[in-house]
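Here is the structure we will look at, set down as structure tokens.
Only one protein chain is missing; all other protein chains are in place.
Right after this comes chain A.
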Amino acid sequence: MDTTVEKKYTFKDFSSDQEVRWCPGCDDYVILRAMQKALPEMGVKKEDVVFISGIGCSSRFPYYMDTYGMHSIHGRAPAIATGTKLANPDLSVWVITGDGDSMAIGGNHFIHALRRNVDLNIILFNNEIYGLTKGQFSPTSVVGQKTKSSPYGNTQPPFSAGELAIGAQARFFARIGGNTPKEMTQLFIEAEKFKGTSLIEVMQNCPIFNDGCYDEFTDKAVRADKQLFVEHGKPMVFGKERDKGLVLKGLKLEVVTIGENGVTEDDILVHDAKEPDPTLHQMLVRMYYPKVTGIIRSFDDVTLEERKNDQIGAVKANSKFSVTDDLFFSGDTYEVE
């Protein structure tokens, strides 16, 4: 397939004529616009882009994109997208999902998509709540959280999306705040470039049912001090003054201040997203403070469709069957006069 793109797109080319119906102030608008801005930068043809979603607020997303799309059923988008990508590997296939869609009802499809490494891009809108069903706790809600279905506090310990994903062999995992569109746009572009399943977790604020759940990390006033935005090959430095960083002490990551206790920038760990061993990536994902954002893991590996297509190619090359007649009339046949 010819992948060169002659036509130059703008974000308008990816906006459908449908009225967007999320609640005012929802981070979903930020994600939508970031996607519409990222797509023209990706070098893919509009007709080759497919968005597949499950059920939930986030899953209305495909209706607002002027691309091919399917708003499917709860939790199943990764399995549908796997079929789409296997059937036509030339497509750019995106899965839009939420925390309940991907980690509760669709948990099985989510982990198996990551394990198989199909070249999909999964955008996980994690707002730690069920929005569309009006405010029940989700598999990422914190213990003690009071919701409609946990009036005395949530008693179920949550999943960490990144921990679960890397445990399921995710090759690409990135995390980003729902209020940082510039970085988000860039991550979407990087996810498309990556060959394999890319998972981007957006810490997405739900202004109605879980307002402010990420404020301690994402609020503009504290963001620089509370978030570490990692980049491959660069030291893991953060803070308004860029004076804080991570070092490894024994089996734990520790925050240090450059210039204190003899710590210099050379002591700070350099981020290696491409390291196959996920140990350090898991530690980064698990950190509560600072909240690590950016591309935490990006390890190149063979994709499922590459394995399958290579196998089909090899089988075809060695087969004595080219049309079904060859098969049907082969082996133990006999004639009746």
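Before moving on, here are some points about what is shown:
The rule is simple: a residue touches a chain if its C-beta (ideal position, glycine included) is under 8 Å from a C-beta of that chain, and two chains touch if they have at least 3 such contacts; residues count from 1.
Going forward, contacts and distances are computed from a predicted model.
The subunit not displayed here is recorded in UniProt as "2-oxoacid:acceptor oxidoreductase subunit alpha", chosen from "2-oxoacid:acceptor oxidoreductase subunit alpha", "Aspartyl/glutamyl-tRNA(Asn/Gln) amidotransferase subunit B", "Fe-S cluster assembly ATP-binding protein" or "Cytochrome c". The missing chain, though absent from the display, is touched by one residue of A:221, A:251 or A:336; that residue is A:336.
Touching the missing chain, out of A:20, A:42 or A:86, is residue A:86.
Here the missing chain is touched by one residue of A:50, A:123, A:203 or A:295, and it is A:50. Residues of chain A in touch with the missing chain: 1, 16, 18, 45-50, 52, 62-63, 65-73, 76, 79-88, 90-91, 108-109, 112, 308, 311-312, 315-316, 319, 321-325, 327-329, 331-337.
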